[in-house]
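Complex shown without one protein chain; remaining protein chains in place.
Letters A and B mark the chains as written, and numbering starts fresh at 1 in each.
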Amino acid sequence: MTITRTLLGSAASLGLAAGLATTAVAQDNVTLTIATVNNGDMIRMQGLTDDFKEQYPNIDLEWVTLEENVLRQRVTQDIATSGGQFDVMTIGVYEVPIWAEQGWLTPLEDLPENYDTDDLLPSIREALSVDDQLFAAPFYGESAMVMYRTDLAEEAGVTIPDQPTWTDIKAAAEAMTDQDAGIYGICLRGKPGWGENMALIGAMANSYGARWFDMDWQAQFESETWNEVLTDYLDLMTNYGPPGAAANGFNENLSLFQQGKCGMWIDATVAASFVTDPDDSTVADSVGFAQFPNKEGVDNHGNWLWIWTLAVPAGSQKAEAAQQFVAWATSQDYTQLVAENEGWRAAPPGTRTSLYENEQYQEAAPFAEMTLNSINAVDTSAPAEGEIPYTGAQYVAIPEFQGIGTAVGQTFSAALAGQMDAEQALQSAQQLTQREIDRAGYGSD
Amino acid sequence: MATQHSRAAARFMIAPSVVLLLAWMLIPLGMTIYFSFLRYNLLMPGANPFVGWENYSYFLTDPAFQTAIVNTLLLVGGVLVITIAGGIALAVLLDQPMWGTGIVRIMVISPFFVMPTVSALVWKNMFMNPVNGLFAYLADVIGVQPYDFLTQAPLASIIGIVSWQWLPFATLILLTAMQSLDSEQLEAAEMDGASAWSRFYHIKLPHLARAITVVVLIQTIFLLSIFAEILVTTNGGPGTASTNLTYLVYAESLLRFDVGTGSAGGVVAIILANIVAIFLMRMIGKNLDA
Partner (left out) sequence: MARAVTNKTKAINTAIAWTVGILIFFPILWTILTSFKSEATAIADPPVFLFFDWTLDNYTTVQERSNYFRHFMNSVVISIGSTVIGLAIAIPAAWAMAFVPGKQTKNVLMWMLSTKMLPPVGVLVPLYLLFRDWGLLDTRIGLVIVLTLINLPIIIWMLYTYFREIPNDILEAARMDGATLRSEVIYVLLPMAVPGIASTLLLNIILAWNEAFWTLNLTAANSAPLTAFIASYSSPEGLFYAKLSAASTMAIAPILIMGWFSQKQLVRGLTFGAVK
């Protein structure tokens, strides 16, 4: 089938099918098609592929760079139908165990000797393994933390402790907001999507002691704690957030923060290297960091864990070359390469112990320690308080979660846009979650 | 009169188009109908059991379904009203003698060449963004709070963007029709002392009836499946405020990967589109046979 496709493709484009195919076989040239997301670190990787070409002159790389939602749709559709359009896929930590169980991923058994899997952070490695076999290589990992403007905090006369509570956050947001000057005390995600606003709200819920489901797979949105979560979120955002927050995701908030419009921003740790980059950020030298907040009396800092990984689809004809690429892009040498080209601050964070032991990195990246602590604090086996039937983090690790999370995210986003109040939003979230989960047959067996 | 021979030739000439379109309609449609009776989720491979009407009942009882129908109608209707009213106004304007007609015409038709994704991106970010957009700046200048278009009025904003893209098409068709109007008739009316308004209302507008029907037909076909603009600007939200039927089907089959329910939704959408089509065809048929 792949051969037919190559033939047809070449015939269509060049009409030289036969000629091309022969050369390909003779020189053993391989072209890898890599699907990736248009985040800063991945764009940087595209710029550094000359180094890879030097090491593997017979492997050509083709990039398909897409926005996160589109990327997820495209790769899921392709892998579920064995479409075979991609040789390397950028997927999230949520997908890895689910896809590995389905047998959709090639186990990474052919990694080069010097890859040093033991160097991967333990929580990261565990999250990407099934039965101790690694199924995807971490490109970068993140937890979440508070990023705030030290200058604005000082001006407003507030201090943000290293381990703030939500009450501290609210007080600081209030003090820093100066709408006439276009400064908003807090920027949080509001754009609907399980990987967008639900990542933040999900982590926030964990830190309040709320959970998605009880042991009988009954949705818990009508609980008192969820009510507190959503009420506080809406309260923070409507009073101290930027206009249009219901459309802001990670990238939009990053842009706002870099322009100096946000007092605080609670989001993925990976943002730290961008907000402290003097080339892109107008506030680079006045950013402080603190751990993800918790509710007083709840020992849970959100359990946010996200890893962008590179994985190889099962049944790929080019699995060997694909693994060579995956190994290159997630190796210590790649980190070194980024450091040489862009400085240590830009090194892809959150995957390897060696990076955090590197003194140059510690020096260049003031956020290193906070990032490492946040990641190490994550417990994916028990993300939420109370007894729960699922594992996960700011997400619930079941296949149905994408649909449920996105629909709930839409509802909460509508609440943020002022179309309904917290009560109504929770009620509708409860109904649609239960409807979906019952249909999928959870709890019935 | 057409001869037997030429009839046969005609059939022979139409055949390829009919066969191709029939195949295009039947193969994917047939598969869609088949899938719509299966429990088929891409994320959960394995047996795809036959589940009867379950997918349909699930899709039709989705609270978002009614909203989506209403939104679809509002979107199509809103854009039609704006583009036709605007198109007539522009056609009248461009029909007047002036300097530089050619350049004005080029400026007016340009939005038609812009791909939907690009136009949605540009409007969303550079104009409607409540912090950095040009509209926010203008609001600032006149001293009012920036309006958050895509959150406060998502559907209306999308109608605006889509209208901007389709206004040129309506204008062009209407302008051509306007220019085909016999000028002697107008002059005669003018001699009789008819005002500019009554000349427009009694002579020009009736003459445009055909052209308006054509615009309605062609635009409806495209507007029923508006998708890229919604995906780029609002993702159907906030809530389901800007979800149309196409987007709802997308959400089912490609965000939830529930191909079964998505297919059921697709079939429903096709049926509804065809109801609209029959309605339109009647209208057009009347107008075009004349």
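Everything that follows uses one rule, which is that a contact is a pair of C-beta atoms (placed from the backbone, for glycine too) under 8 Å apart; a residue touches a chain by one contact, two chains touch by 3 or more.
Keep in mind it's a predicted model, so treat the numbers as computed, not measured.
When the full complex is taken into account, the listed residue touching the unshown chain is B:T246, out of B:N55, B:T83, B:Q152 or B:T246. Remark: the omitted chain is touched by one listed residue; of B:G52, B:G100 or B:G143 this is B:G100. Among B:L43, B:L75 or B:L90, the one in contact with the hidden chain is B:L90.
Listed here are the chain B residues that touch the chain not shown: 2, 6-7, 9-11, 13-14, 16-18, 20-21, 24-25, 27-29, 31-32, 35, 42, 90, 93-94, 96-101, 103-119, 121-123, 125-127, 132, 134, 137, 164, 167-168, 172-174, 176-177, 180, 187, 190, 210-211, 213-215, 217-218, 221, 224-225, 227-228, 232, 245-246, 249-250, 253-254, 259, 262-263, 265-267, 269-270, 273-274, 276-277, 281, 285, 288-290. Panel shows chain A; residues 1, 4-5, 7-9, 11-13, 33, 35, 38-40, 43, 46-47, 62-68, 70, 74, 77, 81-86, 249, 251-252, 254-255, 258-259, 274, 280-281 of it touch the chain omitted from the view.
Keep this in mind: only the chains that are shown with their structure count from here on.
Chain A and chain B have centres, each the mean of its CA atoms, that are 36 Å apart. Taken in their complex, chain B has these residues touching chain A: 41-45, 58, 63, 129-132, 136, 145-146, 148, 150-152, 234-241, 251, 254-258. Chain A makes touch with chain B in their complex at residues 69, 73, 76-77, 80-81, 98, 102, 182, 191-193, 242-247, 256, 259, 261, 399-400, 402-403, 406, 410-411, 413-414, 416-420, 428, 431-432, 439.
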